[in-house]
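Of the protein chains in this complex, one is absent; all others appear in place.
Presenting chain A:
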Amino acid sequence: MGELQKNTRFEHLLRLADTNLILGHRMSEWIGKSPILEEELALTNIGLDLIGQARALYEHAVAVSGEEDNRDADDLVFLRDAPEYKNLLLVERENGDFAHTMVRQMFYSAFAVPVWEALTRSVDSEVAGIAGRAEKESLYHLRHASEWILRMGDGTEESHQRVQDAVDALWMYTGEMFDMDEVETAAFEAGHGVDLTAVRSEWEKTVREVLTAATLDYPEDCWMLKGGRTGKHTEHLGHLLSDMQFLQRAYPGQKW
């Protein structure tokens, strides 16, 4: 196992942090719009978990980067533009209806659970610690989303159609999760990362189980979009950032 270069290590942490932050932010957009009051609590809770995970990762990334980079966690969140964001495309997609949000969550959490589980064995003890908590949280997120997908899929004709539409629409954003590019490969080989090709089979198994139980069709192979981890995003991310970063951009350099 070789040493992981500092900038690769930083990049790897940033990818994880960005993905959790952006999905957490999407959850905060649901506030006041959820279908039932219990769901207001649940969605906010998921959002808090995800942003909490992101915050821990950003703070660690800042510590890892050391003196060469004097940005703090808030600078990373509020002062980077879309091309510098390294989140997965899936999580930046707009909330859409409740079916879209739950399918997006299930797709992501079914991935996050084995990723965090593997990261509990990271050579980076800080990451291993974060992963231990995050794995438990992600399991709850996965269960929550899966139960809703079951109810929507096996509910009414309308709900079945909506959730199937969401599965089909979001499918093309799932492929890049398992992409072992240079950063992921280097991180894995140095004991910091995860073998994402191995995660794929577990993800497919989970997703197939959920969709089958919900009487939904498992999509056929299709062209998969890529680019999130290298900063090539969909149109949706820019709008999220302009909302989230407004105060820091309009009143630069202040303490809040």
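Things worth noting here:
As a convention for this text, a contact is a pair of C-beta atoms (placed from the backbone, for glycine too) under 8 Å apart; a residue touches a chain by one contact, two chains touch by 3 or more; residues count from 1.
Note that in this section contacts and distances are computed from a predicted model.
A chain of the complex is left out here; the name its UniProt entry carries, from "Cytochrome c oxidase subunit 1", "Urea transport system ATP-binding protein", "Phenylacetyl-CoA 1,2-epoxidase" or "Amino acid ABC transporter permease", is "Phenylacetyl-CoA 1,2-epoxidase".
Interface note for the absent chain: among A:Met152, A:Leu196 or A:Leu237, the touching residue is A:Met152. Remark: the omitted chain is touched by one listed residue; of A:Asp97, A:Glu126 or A:Asp168 this is A:Asp97.
Considering the complete assembly, chain A touches the hidden chain via residues 25, 28-29, 31-41, 44-45, 47-48, 51-52, 54-55, 58, 73-74, 77-78, 97-98, 148, 150-152, 154-156, 158-159, 162, 243-244, 246-248, 251, 254-256.
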